[in-house]
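All protein chains but one are shown in place.
Letters are used for the chains, namely A and B, taken in the order the chains are written, and counting of residues starts over at 1 for each.
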Amino acid sequence: MSEHAELKTGPLEYRKEEGTLTILGFWIFLAAEVVLFSTLFATYAVLFGRYGDATPAPELFEMPIALAMTFLLLTSSFTCGIAIHMMRKESLKGLLIWLSITLALGLGFLGFEIYEFVHYVHEGASIQSSAFWSAFFTLTGTHGLHVTLGIAWCLLIIIQLVRVGLTPTTARKTFVIGLYWHFLDVVWIFIFTAVYLIGMVV
Amino acid sequence: MWDFIWNDFLVTGEPLIYGAMASIVLVTVLIVFVLTYFKLWKWLWDEYLTTVDHKKIGIMYIIAALAMLFRGGVDALMMRTQLALPGMNFLNSVHYNEIFTTHGTTMILFMAMPFIIGLMNVVVPLQIGARDVAFPFLNALSFWTFFFGAMLFNISFVIGGSPSAGWTSYVPMAGPELSPEINQNYYLLALQLSGIGTLATGINFLVTILRMRAPGMTLMKMPIFTWSALITSIIIIFAFPILTIALALMTMDRIFGTHFFTLAGEGMPMMWANLFWLWGHPEVYIVILPAFGVFSEVISTFARKQLFGYKAMVYAMCVIAGLSFVVWVHHFFTMGAGAGVNSLFSITTMLIAVPTGIKIFNWLGTMYKGRIRFNVPMLWALAFIPNFTIGGVTGVMLGMAAADYQYHNTYFLIAHFHGVLIAGTLFGMFAGLTYWYPKMFGHKMNEKIGKVSFWLTVIGFNITFLPQYFLGLMGMPRRTYTIEPEWMPLNLLSTIGAFILAGGFVIFVYNIYFSARYEPREKTGDAWDGRSLEWATTTPVPHYNFATVPYVNSHEAYWDMKETGATTYDESKLEPIHMPNYKGMPIIMSAIMFVASFGLVWHWFWLAIPGLIGVIICMVIRSFDYDEGYHVPIEEIKRTEEQARGRKE
């Protein structure tokens, strides 16, 4: 049986059997995440416009903030791509630099989201205000929570990269967080469209 | 403080519950005593609680499932006792409601699910020639989250009170406005906790089956049970996130004051029914498809013949899986969605009969020109065909929306889904357990006692549920705690049947004990003249499963091997085998999740937040764990194999 032998060529993260399995498993996990977010989007769509006595969304939504968040997250996805590219070139330093930039951009996104939430609550629209606002905060909040987890996770991996260096195991971990980060970006594009763009118009 | 503990924390005032409390304490003391007296703690921890071996995890799943079957069964007997005669005063309406809620939830989520997952765990890696599942650590975590989820659900009846909104938990009834007590939180958090484990199992088995098959085993050469596990895993991956969200939304409604399903704040109660059944209907197929897989294996083995229409069987399961996601509205045709919507969902529902019918006829075809042995696993599989057909055709009748207005919420529905779930899932699990029992424990289950248990179960099942079709048509609604005098004869009959059914279960469990003591040990590894790879390795199965993995040419790999004389011990091909180490983390992490969930049930954030932090710490520790397992040396493999095979090959 040669399944446990380590390959000498090919992308670092795929050289061990375990790497191949984990990455496939993670892709499938992302499929489950797609279903999870789809359910939240469907919930949002069903509860759209059900404001009760609370303030309607168009009066609160601010395009500049949403645009800034979009810009930050899209850029971070790009820098994350560069980080993986650096990993392929087996440049640990490049990988660490670009991962850190990704992390900083992610933190910037999170900062804006927290500001946005606090602002809405001050204006009288909290998660308890009405069905619409519950759905809004839950959808965007779930994404925000994913970003938070992603940042914490990325930090752990940076620590491990510094301690252990680039091995098939750390490469696998880095690749997986890369997938996760791009996925969060894709979800955000849908949130930006379905929540902010449509919310601004209707 | 004491006032809170006596009045709110503990459930008081019900003699039955005092009895339950006393027996829980007694059983716990007994278990602790036995473990301590025989010095078994270390053994238990080393061999089972920390195991990542799919075979042991599978066995633990099945033991837990049998325990939950007992619990759900006691609930059922209590309900049937209360409904035996009009004017019965055994359970009051509140208590009855709690009992049917826990019965339904336990049976579906804590009995049927772990039973099938347990069989999948034991059998799938063996059938595809793998050393373990793709993610053994995750597999252990799946089991322990399920286990602690089940425990959380089960402590509710002595601590805080059982949920009573039915296993469907329709809002607004189950929401914070009409059910402000904490009971319903147990349902939400217990299902959430075990749901995480189920989703992980789905991912785990999908990767295992896609990537770890023996060389030569293409998808169309997989044993049919593995196919059913593959399709079930896919359904789990697409259905369980919906449940996760639905439960999370209701939890937030109840604990954080959101307005998803509430009356106030323009919430949308109907959305719960939609989300619940969007998960709930696929869930039904999650528990039935592996049973179909078992029947295919068993009927083919005991008819001593290839499966009839293997490809058709596979495609039929795929079609059923696809249709399972587009029929959910049939659970509430009466919601008033209009004739167009109801027509569409009526037709998709009835269409499920087509692939199911194909499967039934293929099973009959498998027996055609066979040489049928009537061993106990085969009896369960045979009983399934006629009984499931009755349950299935009444399902088609329920699918006809215009008529469903009369069946909905009645005992006709109850009879139907017990007809398919017992004759399908439960018979399937009993067939699978008795069939693979020698592989798991090294001896068969006694055939004579097995037959007694089989006949009691089948006869009891029919006496219990056939009358209920007629009770439904007589106007008896489900979930009523008391009956009208005109429904008495059939209800009494049904209750008698339930006790016969319970007798069958008791004898089944007794058979486990009896067989462990008196049945001859199984030495060949091929107890039933089997056809797929799980029978190719020795019994007891070595922890690495296969010394060498053979090349597979057809979906009956072992049948071919027997013809060509191939084995799973080819000395020339021996190599050290990579195996994972046992871990204590899954049980510890799940226990912390249990504590956090328990805190959330009671709105005790001082307990829930530290619990959550504990879970995060566990994940961090896990992230830094670079343990890559160990290699079994060739010498050890040789020693093990030669001892098991009793000779040098």
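One rule holds for everything that comes next: contacts are C-beta pairs under 8 Å (C-beta built on N, C-alpha and C of every residue); 3 or more make two chains touch, one makes a residue touch a chain.
To be clear about the criterion, contacts and distances are computed from a predicted model.
Asks: The chain that is not shown, which UniProt protein name from "L-lactate dehydrogenase complex protein LldF", "Quinol oxidase subunit 2", "3-oxoacyl-ACP synthase" or "Phosphate transport system permease protein PstA" does it carry?
Replies: Of "L-lactate dehydrogenase complex protein LldF", "Quinol oxidase subunit 2", "3-oxoacyl-ACP synthase" or "Phosphate transport system permease protein PstA", the absent chain's UniProt record names it "Quinol oxidase subunit 2".
Asks: With touch defined as in the header, list the contact partners of the absent chain among those displayed.
Replies: Contacts of the unshown chain, counting the full complex: B.
Asks: Touching the hidden chain in the complete assembly: which of B:235, B:275 or B:367 does that?
Replies: Touching the chain that is not displayed is residue B:367.
Asks: Thinking of the whole complex, not just what is shown, which of B:210, B:264, B:509 or B:619 touches the missing chain?
Replies: For the chain that is not drawn, the touching residue is B:264.
Asks: For the chain that's not shown, point to the residue among B:357, B:503 or B:576 touching it.
Replies: Among B:357, B:503 or B:576, only B:357 touches the chain that is not shown.
Asks: So which of B:162, B:346 or B:434 would be touching the chain we can't see?
Replies: If we include the chain that is not displayed, B:346 is the one touching it.
Asks: Residues on chain B that touch the omitted chain in the whole complex?
Replies: Those residues of chain B that touch the unshown chain are 86-89, 92-94, 97, 164-166, 170, 172-173, 177-181, 262-266, 269-270, 303-312, 332, 334-336, 338-339, 342-343, 346-347, 350-351, 353-354, 357-358, 360-362, 364-365, 367-374, 382, 385-386, 389-390, 393-394, 396-397, 400-406, 408-410, 455, 459, 462-463, 466-467, 470, 472-475, 477-483, 486, 489-490, 493.
As a working rule, only the chains that are shown with their structure count from here on.
Asks: Taking each chain's centre as the mean of its CA atoms, how far is chain A from chain B in angstrom?
Replies: Chain centroid spacing, chain A to chain B, equals 34 Å.
Asks: Please give the residue numbers of chain A that touch chain B in the complex, ascending.
Replies: 1-2, 4, 18, 20-22, 24-25, 28-29, 31-33, 35-36, 39-40, 43, 46-47, 50-52, 127-135, 138, 153, 156-157, 160, 164, 169, 173
Asks: Help me check something: in the complex, which residues belonging to chain B touch chain A?
Replies: Residue list for chain B touching chain A: 134-135, 199, 202-204, 206-207, 210-212, 237-238, 240-242, 244-246, 249, 252, 256-260, 262, 264-268, 271, 275, 548-549, 573, 575, 577-578, 620, 623-624, 626, 628.
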